[in-house]
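Left out: one protein chain. Kept in place: all the others.
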Amino acid sequence: MTDKHIIVIDDEVNICRSIKACLLPEGYIVSDFCDAQLALKSMQTHDYDMAIIDIRLGQQCGIELFKQII
Amino acid sequence: MSIEQGLSFDHEFTLQELLTGVNVDKLLQALTHNLESSVRILNVKKQCLFEAQLNATESTGTVNKTALYGELEPIGFIEACATPDSLQSAAQLIQLILYSNSRYLMASDIHIKTQRDDFEELQRRHAALEISETKYKQLAESLDVRVKQQIKTIESAQLKLYESEKLASVGRLAAGVAHEINNPLTPIEMMVSNLSRVYLNADPKSFKENLNETTSVVSEEVYKLKEMVSHFSQFAKLPEPVLKEANIAEYCERFITQHQNGWPVVKFRVLTENDVKNINVKIDHLLINQCLINIINNAVQANPTKDTLQISMSLKCENSAEISMVLFNDGVKIDNKTQKHIFKMHYSSKKSAENMGLGLAIVKKILLDHNGDIICLPLDKGAAFKINLPISERLND
Partner (left out) sequence: MAIYDEDNNRLTIKLVYYGPAMSGKTTNLMRLHDELNTDLKGEIMMMETTNDRTLFFDLLPLGFTTSSGLLIKFKVYTVPGQVVHDSTRKAVLSRSDGVVFVADSQTSQSINNGQAFENLEANAGRVGLDFDHLPLVIQYNKRDLADIISETEVKERWQQAPWPVTFSNALTGLWVIETLKALLKQVYDELNTEFKFSEQHNLTQQEFITQLIGANNIH
């Protein structure tokens, strides 16, 4: 059991669910978001150890989001 | 006529010629009677042309001769047993006859000449006109040939363009389809392959949660796949229109009445110009219904946040052969880039304003099958489509 916190960002909700379903049995804590703004907001208050981001997020660009995180 | 021998109308007439048409027998009879002698008429070379005897016996007395004058000079002689004076007056009488006849002969000769000249001129002009006409006929024929060739060239170019456009469409569609089918397959595959791992490694409670989650995701994605298949089938199975006559204004009113409930957020309005009130069109009701449904669905889906969406149908006579129906909604406008491709076949399940899927391609096909058409009108506010349909007949008032 680890307590690493992973954030998953993809505008397809079922992709998020699939990734979450794969990671949860490994003991990770997974938070998933379909909207980039909500994800950013969450990152201000929570500390994440890893982020899995879809490159194309509907209206927004995943790479941009990445830059913002850094 | 001397003219036939190529002589000019004003050539020097001989005595012989000047007596043409004159009843010489009667003339001689009168002369012999008057001169009481046999009479001989001689030409200018003093050869005998005509003669007549008074009676069987030979007359006695000296034979005298006097000249017969033409224009200015002697052209012949009259010879008889008579005094010079009598002969002279006989000559005068004959000269009057000759003069009169020469008028006629000259006039008729000049008449024939002018007739001939006029006729030749006429023939010449006629021949020139015929040549001109032949030239123009040939020109028209060659132009005709060239036009036909041009038409063939254009038609074959159009055909090639059409074929390549069709191929491109199919290519785009296939690419879109492939891409879209892939999307649901990813989560399905992930969930299913993860399932057995969880079953083996995790506790029953976690497995149960995972199983529920898997079932949910798979069903949702399968549903999306089925929707796709249904849309394609709809497009593939589009039947030939079965045309029935309908008054276009009445049809629109009926459509709204029947379908209003399906779109509670839409407020419909039908606007008809006077000239279209009595117009009938030949349409397949179900197919045209489908067109309107697809268009209105798009409008509603593109404006999810609007409380009320105003949709108007404006009907008018486009020209003597077609009516036009403009469907306008006061929602978001269709951007220029999208307008260009809006009727082309492409498919996407993503719900955003540009992705109309096959809906409008279906609409376009249905309308083309009706000998009509649809175009997207460029607007700054709102969105509009213009549908054209052929008029079947005008009802009389």
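Note that the chains are named A and B in the order they appear, and that numbering of residues resets to 1 at the start of each chain.
Just so it is clear, a residue touches a chain if its C-beta (ideal position, glycine included) is under 8 Å from a C-beta of that chain, and two chains touch if they have at least 3 such contacts.
Quantities reported herein were computed from a predicted structural model and do not represent experimental measurements.
Remark: the absent chain touches shown chains B in the intact complex. Across the entire complex, the residue among B:R103, B:K205 or B:K337 in touch with the chain not shown is B:R103. The chain not shown here is touched by just one of B:E71, B:D144, B:E189 or B:E245, and that residue is B:E71. Residue B:S8 is the one among B:S8, B:N201, B:S230 or B:T308 that touches the chain missing from this view.
Residues of subunit B that touch the chain left out of view are 8-10, 12, 71-73, 99, 102-103, 106-107, 110-111, 113-114, 117-118.
What we mean here is this: only the chains that are shown with their structure count from here on.
Each chain gets a centre from the mean of its Cα atoms; for subunit A and subunit B, those two points are 69 Å apart. Those residues of subunit B that touch subunit A in the shared complex are 183-184, 186-187, 190-191, 194, 197-198, 201-202, 206, 210, 213-214, 216-217, 220-221, 350, 352. Only residues 12, 14-15, 17-19, 21-22, 24-25, 58 of subunit A touch subunit B when the two sit together in their complex.
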